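With one protein chain withheld, the remaining protein chains of the complex are depicted in position.
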């Protein structure tokens, strides 16, 4: 049993980590922290009565925690994770950071995008971007993972293999994405209140979302040239799930591209390229660590349309974080992670 | 055209009044107030682009407003309405108060229930309880209406005629009620956030909700003896609607009771007693000022079951308020009020 | 009072017409037909207890109906409307057809798209496409209206003025649209069952939806050259509303284009061009006949993004149908139509 901890365990990604770890045969959850709930159990605060119901929130005291765990998940805001990551690493504790603090290679891009100063820029070169299927070899050797954003996960899994292989144009990529409301985290705001999300639908941060530079940095890296994308996020009146509809220019016929992508992911448990003509649904990935991808073409108009779905709290956050830690500890990547969906 | 105003127009009942008044042929909305939005239009604040989109929020200055309107709706918290009502009445402006400040006859009961002091207790005797179909004759002569709570409206419309006529026992009445989330008003709290209401369902304030004493006072008045009820409210993951399932002991056969209630409401536009065997749905009253009532009996167990549905924002609040003002001004009670539901 | 009828009144668009007509001061609903419910009232079949609750469904007997009405709405499937329209016109009854039978000018395009033969192709030249704000002058003189599809209404209202004026490229237009489930009509299929739509989200008919040729015909007409669009519809887990996110290439700066479109619609009650920086929401048009439009630009990537929202059952179907009949009878176009939204 490998003892681990969750720093900032009272948000949606922290609670989802707790839920998923209940089924994990190797990682043993020993520490959960939350400044708001110090001294209270999971059952007292959130009514969570599972295996970890008696686990008690403590303060995020690195010295103390580092003695009791071999790895931590950081579920704290961007900016706050930097120092925590540095300190845990200093104590030889492996870190998977779910914030944006270690997602970028380009220091300046990070600082402009998040309007934060990075106090440990050297760690950006040491950290690995935790898109598990793509960076698996690097993740094996890493001590620090920058776990990808939810939108980037849904978008990059289909696009990276295609852009790397030159099968799509780098120009004119449009990502029209729709996310369940849990993607916004736990927020007491009218904008996210039940009556104002339910039966509604809206776009937000058009041409200005922070995940755009993250996606562009990774796509540019694989394209070996600067790639710009148009990214429009929308808020779905559901709890979980992201569906990204991606418009690209195919450089080869649909059949060829489909066959390539299918081959690329054929040995990957969590990425499924659907048969041509099939439609992915959020219901088919809800509660799983899967990403499902479908490819379409408007032949008359010579346009490729790619649809990608994930559960934003699992493959888009906590599930992929566990997948990365599995890889870091040499376990099979799917250890303890769900594959069968809550169909209803 | 009768000029009117809404004091506290930025909550859900205020916005619903605005929407409903757009179709009113006689009342002309001239004043809306909101301390938070002074100087801004409805369109700027809430994106409401209808007939009143250019109407500008102002501060609740009674002197100034009283010169420009003949009646006001008060959509302010209990406690705040008392003084506003007194001042407007002093300026000969009719008042329909949607708070609890004028719903009670019993001063002490009000003060204990709402933990507030009533500064104008004499007004409690002058005000009329605005359950339109029951107190119509008094409403005609009133200058001040205490508009009923949403749960009491759904509950009292079926029960008052039956208890007054001695057709049900006063003992052992149980009201198991379920309300859409708009009933809680506009609140920026995690408890009412989308992700924590959606796909959830829960009871709240069991044996302690403030609408219980309001219902008991009215039932006791008509029963001519003290009536106690068990009242359990629940929060539905929908925007609007209340369904109350009411358990009573019938003193006569179902047919007889059904026939009596049907007769009682036969000339009332907004109360529909369904044929025996029919089930009311929230969808059939959504967007209307209707209350639909169905009667059932578990013969083997000698128990009456009454189901009553309303749209909590209309018959349970803003619609009934307009119905009352219609009656106060001698207009047909259904003037400008919707009767056909948003079926989907 | 102008007597009118609804042919095929038991589907969602028929029921919505009934609801909206309750507030109409001039049109008097005299006839509703439904083969399934002949002899039953609206209240018996759908629990609709409003002004029309006692109206009885009859069979669609044109001879008989034509004597009692001056106009009819056809809410029947494509293919079925052709003959009904011909017969009613023959009896001097005006027709607003909500099916696709009279939306096209190009006979061949209609026949290929709907896989139907048109028995009255001459009527295609006589009929007017009922996009009210665009074809108002023709509608005034028309006896037969082909009421637009819901997706085309949301898409064409922003695009037609811009493409006509040459402000956007005709190439590379992408329409990523999301519709509430009522858009599919009343269907007893697992695909549309509650548990399989709720908490789900999916694209459908990618590169193959029947509304694509309808939009292309109209855009090409105003562009004076063939326009092809990429259209991807998605199914939202809500009852009503369409949001279209439209990607275009602007030929002028955003300010200029925004100013032009604002000017174009400045006297139109039902089309609102939002101030730059504002986001439209479905909640702001729910229950209204409004279309709200916002314009954005990704400057760095030189891409225009247009967001358009409507209530699919009102501006996208029954409301626009009434708006057209208002125009045909010389009434103000907004007669009896709602402008203030159900905010919750």
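When the chains are written out, they are named A, B and C in that same order, and each has its own residue count from 1.
Basically, a contact is a pair of C-beta atoms (placed from the backbone, for glycine too) under 8 Å apart; a residue touches a chain by one contact, two chains touch by 3 or more.
No experiment lies behind these values; they were computed from the predicted model shown.
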Residue of B:47, B:280 or B:338 touching the missing chain in the full complex: B:280
Touch with the omitted chain, as defined above, among A:113, A:232, A:288 or A:326: A:288
Residue among B:259, B:303 or B:335 that touches the chain left out of view: B:303
Subunit C residues that touch the omitted chain in the full complex: 12, 181-182, 186-190, 192-199, 237-239
Residue numbers in subunit B that touch the chain omitted from display: 172, 174, 176, 178, 195-196, 198-204, 206-207, 228-230, 232, 234, 236-241, 243, 245, 247, 279-283, 286, 296-301, 303, 305, 307, 344
Positions on subunit A where the hidden chain makes contact: 12, 15-16, 18-19, 22-23, 46-53, 182, 199, 239-240, 272, 278, 280-281, 283-284, 287-288, 290, 292, 313, 338-344
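In this text, only the chains that are shown with their structure count from here on.
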Chain closest to the middle [Cα centroid of all protein chains]: C
Top-ranked pair of chains - ranking by C-beta pairs in contact: A-C
Most remote chain, CA-based centroid, reference being subunit C: A
Distance from subunit C to subunit B - Cα centre to Cα centre, in angstrom: 36
Distance from the mean Cα position of subunit C to that of subunit A, given in whole angstrom: 39
Shared-contact residues (touching 2 or more other chains) in subunit C: 199, 239-240, 280-281, 283, 344
